[in-house]
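Below you'll find the structure I mean.
The other protein chains are all here in position, but one chain of the complex has been omitted.
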Amino acid sequence: MATVKLIGDGEATAEVRAVYEDIRATRKTDYVNNFWRALANHLPTLRRTWESVKEVTAPGALDALTKEMIYLAVSATNGCNYCIASHTAAARKAGMTDAMLGELMAVVGMANETNSLANGYQVEVDERFRTTS
Amino acid sequence: MATVKLIGDGEATAEVRAVYEDIRATRKTDYVNNFWRALANHLPTLRRTWESVKEVTAPGALDALTKEMIYLAVSATNGCNYCIASHTAAARKAGMTDAMLGELMAVVGMANETNSLANGYQVEVDERFRTTS
Amino acid sequence: MATVKLIGDGEATAEVRAVYEDIRATRKTDYVNNFWRALANHLPTLRRTWESVKEVTAPGALDALTKEMIYLAVSATNGCNYCIASHTAAARKAGMTDAMLGELMAVVGMANETNSLANGYQVEVDERFRTTS
Amino acid sequence: MATVKLIGDGEATAEVRAVYEDIRATRKTDYVNNFWRALANHLPTLRRTWESVKEVTAPGALDALTKEMIYLAVSATNGCNYCIASHTAAARKAGMTDAMLGELMAVVGMANETNSLANGYQVEVDERFRTTS
Amino acid sequence: MATVKLIGDGEATAEVRAVYEDIRATRKTDYVNNFWRALANHLPTLRRTWESVKEVTAPGALDALTKEMIYLAVSATNGCNYCIASHTAAARKAGMTDAMLGELMAVVGMANETNSLANGYQVEVDERFRTTS
Partner (left out) sequence: MATVKLIGDGEATAEVRAVYEDIRATRKTDYVNNFWRALANHLPTLRRTWESVKEVTAPGALDALTKEMIYLAVSATNGCNYCIASHTAAARKAGMTDAMLGELMAVVGMANETNSLANGYQVEVDERFRTTS
């Protein structure tokens, strides 16, 4: 159970409703998920977070599917249950197949393994990896 | 400074040399980076980790560039300096542009923000996100 | 379900009971929460942890509310469900309003975002931030 | 060494310069630290992150010092070197004394200890901690 | 609920069945736990992960019990519920007593506390700790 109330449409202020409507319009769905209904307890955080998520997940140099898979990779690494569930759903909706999910998780798993090995042995960065772009 | 010796080619056993040669052949480079030279202190870990990394980063349902970007996303989230440096280099080599890196980090940053918000409010997973494939 | 038994008052040893009583007296409540009942399986850990928590959460240069909010910030970052739930309750009891929780989480979220960006780009520490007090 | 170039004032575009000027004006200092100069490689991330940081660290229901201490608590937990250095400096500038830093770190340390204990024993959340506001 | 289907024996392919049988033979049990049934959605990950886990948890320079306790220490630190539950069970089966679990968690807790303190104060590594073996 969330530590704050999930704000339903009926009890939302006009400002909160406006964000909900933008979520619905942008995502072409009637459904506003619990994350936003929890954030709605603090209007500035709801607004700022939605504007930011909308901006960073829009297609650009990376397509929407790649972005959702990166989001899922971070969420699996952090062990955030809510985020894993919602971004697995979003990635599937954006076209992620079972084979793609399988390979995504394989990379996530190996990255977490080799991260702990590189840290655990305190391996110094190779000179050739130090050059900036 | 690493907590173990970095094993040079000259002091490597035949088994370690064989892994180094496979790294060189697979990556089409003469350079074996420090991470493998640290792992070489424990042959089973060197072998197993290299075989696994080779397998999971090979192109499949996901291309090599997407896989390197996922690797980098995990490494940035974990704050593993060595891994960030080496996989930024690998992703650039695989074709990542400055614009793609910018968008990748933007997603990574927002994912870490919303992960802590979803956790911090203990948001319960929506019914519709619970359905398996 | 916990991986160890939660020790009820009836089955507690005299030493465990003494810690429970100190928890009750210090917190002016009859309720001993599950965390302590789990730790009670290992008396030295129960004692040491309670003494430490009592010491660090007592008002000093920082007031009790600020300390509980810091505790909550760490717990949200780690994604520790139990700790988030119990320290949100404790912070509210110490006077945290909904507005304060909203701003607290906003800072926690941004801190996690910028942490991953600073790590992800391997930004070098500015000379002026290196000076000790 | 950062994985991207740190953008100096001389090579910055007009848009980047505008953000740098707002940082200078808001913080009443001539100094723009490396973090922003790294983000400047991706204008949307520079803009969005600065606007967000400016908003969440401004005094509100919580004062600026409390917010900087929360920022530092998260950074110490994540082990983000850059963030620890810069937010320790910012918190000191906002009035954090040595005694306050000592107590802050004491809470951060205990929170990380008890987080791992609560997780490690998989303690179930007490009924009374489940009630929303 | 898992984000992928748990593959039962009846619906498993011959290749998946072969891994299940090796798990049963190696562990001298009929029971194949959910983790493997989830991984079975991606055969290469199932195979590679099982081969690796079998290799690293086999007795060698460290006995099986020590290895399970190390596994549990990492899982408690990461807050991975599934892993904590399964490796607590495995460690108990390998001979971990209540007293040993108590001491294990006490070390895990203190390690997480001192890790955040060493990070939080950015303590520089002592010269004498920099020497490799």
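Going by the order they are written in, the chains are A, B, C, D and E; count residues from 1 in each one.
One rule holds in what follows: a residue touches a chain if its C-beta (ideal position, glycine included) is under 8 Å from a C-beta of that chain, and two chains touch if they have at least 3 such contacts.
Quick caveat: nothing in here was measured; it's all calculated off a predicted structure.
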Handout entry: Displayed partners of the chain not shown (whole complex)
Key = A, B, C, D, E
Fill in the blank from the handout: Touch with the missing chain holds, among A:A2, A:M105 or A:V125, for A:M105
Practice task
Check each of A:Y20, A:W50, A:Y71 or A:Y121 against the chain that is not shown and name the one that touches it.
Solution key: A:Y121
Handout entry: Residues of chain C in contact with the chain not shown
Key = 1-5, 44, 48, 51-52, 55-56, 130-133
Completion exercise
chain A positions in touch with the non-displayed chain are 72, 75-77, 79, 81, 84-85, 105, 108-117, 119-122
Fill in the blank from the handout: Interface residues of chain E toward the undisplayed chain are 1-4, 6, 31, 33-35, 38-39, 45, 49, 52-53, 55-57, 60-62, 66-67, 69-71, 73-75, 77-78, 80-83, 85-86, 88-89, 92, 97-100, 102-104, 106-126, 128-130, 133
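Here, only the chains that are shown with their structure count from here on.
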Practice task
Report back the single chain whose CA centre is most distant from the CA centre of chain E.
Solution key: D
Exercise for the section: Sort the other chains by how far their Cα centres are from that of chain C and give me the top one. Expected result: B
Problem - Gap in Å, rounded to a whole number, between the CA centres of chain E and chain C - result: 27
Fill in the blank from the handout: So, in whole Å, the Cα centroid of chain A is separated from that of chain D by 20
Fill in the blank from the handout: Among all residues of chain E, those touching at least two other chains are 3-4, 44, 48, 79, 84-85, 105, 109, 116
